[in-house]
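The other protein chains are all here in position, but one chain of the complex has been omitted.
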Amino acid sequence: MPRTPGADLPDHPDWLWNSPEPKHSYDVVIVGGGGHGLATAYYLAVNHGITNMAVLESGWLAGGNMARNTTIIRSNYLWDESAGLYEHAMKLWEGLEDELDYPLLFSQRGVLNLAHSLQDVRDSKRRVGANRLNGIDAEWLDADQVAEICPILNTSEDLRYPVMGATWQPRAGIAKHDHVAWGFARALDRMGVDLVQNCQVTGFDRIGDRITGVRTTRGDIAAGKVALAAAGSTSVLTDELGLALPIQSHPLQALVSELLEPVHPTVVMSNAVHVYVSQAHKGELVLGAGIDAYNSYGQRGAFHTIERELTAAVELFPMFSRAHVLRTWAGVVDVTPDASAIMGLTPFENLYVNCGWGTGGFKATPGVGWCYAHTIAHDEPHPLNAPFNLDRFATGALVDEHGAAGVAH
Amino acid sequence: MMLIPCPWCGPRNETEFHYGGQADVPYPAEPQELSDVEWARFLFYRANPKGLFSERWNHQAGCRRWFTVRRDTTTNEIFQDDSHEAVTR
Amino acid sequence: MAELHGESPLAARAETLAGSSVPGAVQLSEVAFTAQITLRVDPKSPAAERIGTAVGTMLPNQPGQVARTEQLQILWMGPDEWLLVGPEGSAGRIQATLAEALGEDHGSVVDVSGNRTIVEVTGPRSRELLAKGCALDLHRRSFTSDQCAQTLLARAGVVVLCRDADEPSFWILVRASFARYLADWLADAAAEYRDRTRQAASVRTLANGSDR
């Protein structure tokens, strides 16, 4: 009997990584063993020759948002600052499978961002124009062109909020999140970087405003430099230093269906009706929604969010009617006032921060690693992440990626 | 679906409320006297604790009153403030 | 008095509501053109006292409480807010009464008669019908006659008023612009009862119905 095509994943390599005891001292300690922490360590080693380094993970490696996201990769952001960083990430994605020698299942199947109102259309065209001038592949498609790319999408007029068109980024797509994290981890393990799991950072050692190490549930660890990559848990760490950050942690839910014959050729996102959908390699539909409104570290969200998400999904994709939800889950995303990240130096010497990625963290993974590594190695931001400093909240030079508000009058 | 205790209407489903974030962040008395950094604190910086959090909710679909509760951000257990007095931001 | 009041928000849905009514299950109809006045005043103030005297009953001070006079139903809407509902054409009279009783004291009296219309839902399955879109516990133990609540019904903000808990009868006060949506939603929700009168298959579900 032939195996069902696509219903399974490629095998993992025979060896991934060790689980060493932490040493007493490292040149660099990265707090947070998620995608960003691992990618940062990787580029610190590869681009800057730093290998006396540990990545400390409070639980199991890449078990936070990296294990919980919907794996969408795109770079079609509005503002130059975001476009620069995300497009840099996109270029790295395009070579990452070879570089890590790991099957990341990176699939450039394109992403459609739907427009459901006249203002959506204006905003979409504005973003497409900005993307193209920034050298990012982007097109505006009318409803008929959208239907050609994704025939199962309901583009009829009778939708409550009809699809009036969409932006299309052909190079966008998805990858297999665990494989990405494990690819970085395996490479780091080979380069002698310590990946320390079940090691919770509980505080910092400091002399005045200079950070000299971290305190952990597995002992104190001295560090030349400490880089935070803890997403939703960042403020819990910085509170230890009295360092306030403008981030709020919210639940972000996702869900997955049973394995289905291929029906969905691309990735569809709709901010207006709060749903995004792709069909993963094994055949399961992967859906995400908007964040839950309230702060939470619970890694669980409210059910009405799921119901609303599925209502939108079935309206947009009538054929999903009898698909089944197998599993729902939630991550903890750290959101900033301008929906853009914070990456750079802190008021503390030798302490670096990367957080506030909200719902956009996964797609930025290699780009974050590249730029954050540069920031740590040179003690100054890479040009691409310079705009994402903390000062912008004081000056008002925000990078507002919320997009335009609903049209008035 | 949390049950949020409106001090007036009693416990109602989370969907009837609008979230207001951290409580007790008063509007500065003399905004014009503040430095940009101090002003940014008021505009953008809010506590983000893991555990008990004093936060504001508005009973949007009900009596439209704003009120404060203390909620554990890891379990969503809510401990209501008794006072019916107007809350502060 | 339609010549006085023109066209009600659900005039165009009168047939929909009537057609969705099923004897022995639910009846739906619009109660149009009522006078509705929003009153804001400090319940502890002398003004509140005076108003109580003027309208013939103290302003209800319990959340969700409804006071009745011959002419008026006075709905608690908030700690210092009430909605007075009177017969059509009486808005001016009610406002005058309230304004006079309020005098110079701080408070507000606003004619909101056009703001909301009313859908009356009666019949043994009223509670089940409303439960399809209302998360409040409408059981007679929890939501009794002359009790009201501001809440959501389907995706519309409403005021639910229990007129009679024993012979179930409810008023749903809904914003005029949402009224047609709500009427359509109610009709769709009631469709199964119409169907049941045809289908024997309904017997099992009736036996398991939640409206107990």
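Letters A, B and C mark the chains in the order given here, with residues in each chain numbered from 1 onward.
Just so it is clear, contacts are C-beta pairs under 8 Å (C-beta built on N, C-alpha and C of every residue); 3 or more make two chains touch, one makes a residue touch a chain.
Convention: contacts and distances are computed from a predicted model.
Chosen from "Sarcosine oxidase subunit alpha", "NAD(P)H dehydrogenase subunit CD", "Monovalent cation/H(+) antiporter subunit G" or "Hydrogenase iron-sulfur subunit", the protein name that UniProt gives for the omitted chain reads "Sarcosine oxidase subunit alpha".
Within the full complex, the chain left out of the display is in contact with A, B, C. From the options A:Gly110, A:Gly213, A:Gly283 or A:Gly344, the residue with contact to the unseen chain in the full assembly is A:Gly283. Screening A:Lys23, A:Arg122, A:Arg210 or A:His378 for touch with the missing chain picks out A:Arg122. Taking the complete complex into account, residues 5-9, 12, 32-33, 38, 40, 106-108, 110-116, 128, 131-135, 137, 139, 141-142, 154-156, 175-178, 180-182, 184-185, 188-189, 191-192, 195-196, 199, 201-202, 205, 207-210, 212 of chain C touch the chain not shown. Residues 1-3, 11, 18, 20, 26-27, 31-32, 34, 36, 39, 42-43, 56, 58, 60, 64-66, 75-76, 86-89 are the ones on chain B that touch the missing chain.
Although one chain is not displayed, its contacts with chain A can still be listed: residues 1-4, 6-9, 12-19, 60-61, 63, 67, 80, 83-84, 116-119, 121-130, 132-135, 158-161, 178, 189, 197, 257-263, 283, 300, 302-303, 306-307, 310-315, 318-329, 392, 394-398, 400, 402-409.
In the analysis below, only the chains that are shown with their structure count from here on.
Chain B and chain C, compared by their mean Cα positions, are separated by 31 Å. Distance between chain centres (mean CA atoms), chain A to chain C: 48 Å. Not a single residue position of chain C touches two or more of the other chains.
Multi-chain contact residues of chain A, defined as those touching 2 or more other chains: none present. Residues of chain B touching chain A in their complex: 1-2, 14-15, 18-19, 21, 36-37, 39-41, 43-46, 48-50, 53, 55, 71, 73-76. Taken in their complex, chain A has these residues touching chain B: 233, 235-236, 239, 244-249, 293-298, 302-304, 334, 337, 393-396.
The touching residues of chain B, when paired with chain C in their complex, are 8-10, 12-13, 15-16, 61-65, 84.
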